[in-house]
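With one protein chain removed, the remaining protein chains of the complex are shown where they sit.
Entry: chain A
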């Protein structure tokens, strides 16, 4: 079930508030006017009673009342709203100025009474004070017109309540619509976001305070979407670009081979050529998938205690023949024990070592330094990396020397990107520095792992120092 809209809800609430307030005011007003009427009536009746007592002083028997009847009749015929009853001390009615008067208790208090559909207020008093045998005078006031007034008053109040509630609902709806315009703006922006317009942002500065936070969160979300999308686009573009060359080689080579009959050796040669391209492509796809996993935070390292000295020694032993052939000396200095994933770290270091071996050149030195603070440096002698190149060194498919782009590269320029992904997944940082004839890759495992959430995605933690 769809929930009632915010606008309708607020309008209804406004209307309810107005209705309650006006109803309260109406009730108070009604009570006040009723009280006012009572006071007026009491005053009037009191005055009349006093006059009558003076007028009828000395009256004691029924006969005396009968004697004065004409006088009383003519007096009360003129007054339509006031009536008089004279009764004996025992409550027997001697005179009633009109018919159908209510029976009144002998009371000195003002009473509201009813008889024959007419409302009266009555006030009684003995003619002679402090004499229980004295005849009683009761003055009655017809208050029908008061009641009419109060009834019409009540109708007016209900009308006011209804109309003001309606008016507030309508005005409230309009005000809410105006007030919630920034919300609709957010909605409109959200609706307009698609793959091509991820750069759209909400104007936070113009938002009311309550919505600014929402707008900011939404902008942050858009930013993340944009980043992820850019990465994804770049990723696909990179793959397509990198696969294009080997694919076109394969196509050309295969078609050329098939254009005319060839010797068995030529066919074998062609297949071998294809095999090399295919192996390169398989390697590329595997590396790209590895990076993709890393960028989506799926690279979760095991946490085992590793003696990096023995790990590095194993790697140096592995690369020893290659280094010897290249005339490069391999060295390891220091000790370090950290927690991490053995295979992943081996892979990370081996990429760095391969890179260092490649650029050290004959007679060069590759030195792995382990520092107790959690730093691992892989340094090689050789020409310094240009500042511009150092910035891009950890990018996918970046190759230090453009010559290597022409095939022969085992890792299609993904080695350092993979290394950085692994280091980031371990909560560390990597940077490259060049000084005094050394190129030094510095991995810092000490910083980061417990200092807040780590973004393992590429491009955010690059601190290459030229």
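Following the convention adopted for this analysis, contacts are C-beta pairs under 8 Å (C-beta built on N, C-alpha and C of every residue); 3 or more make two chains touch, one makes a residue touch a chain; residues count from 1.
Definition applied: contacts and distances are computed from a predicted model.
Enquirer: Hey, which one's the missing chain according to UniProt: "Aspartyl/glutamyl-tRNA(Asn/Gln) amidotransferase subunit C", "NAD(P)H-dependent oxidoreductase subunit E", "DNA-binding response regulator" or "Spermidine/putrescine transport system permease protein"?
Expert: "DNA-binding response regulator"
Enquirer: Considering the whole complex, which of A:77, A:230, A:286 or A:329 touches the chain not shown?
Expert: A:286
Enquirer: Which candidate, A:32, A:66 or A:314, sits in contact with the chain we can't see?
Expert: From the options A:32, A:66 or A:314, the contact with the absent chain belongs to A:314.
Enquirer: One chain is left out of this view; which of A:6, A:163, A:221 or A:300 touches it in the full complex?
Expert: In the complete complex, the chain left out is touched by residue A:300.
Enquirer: From the listed residues A:85, A:347, A:367 or A:396, report the one that touches the chain absent from this view.
Expert: A:347
Enquirer: Could I get the residues of chain A that touch the absent chain, sorted low to high?
Expert: Chain A touches the chain not shown through residues 272, 275-276, 279, 281-283, 285-287, 289, 293, 298, 300, 314, 317-319, 321-322, 325, 343, 346-347, 350, 354, 410-411.
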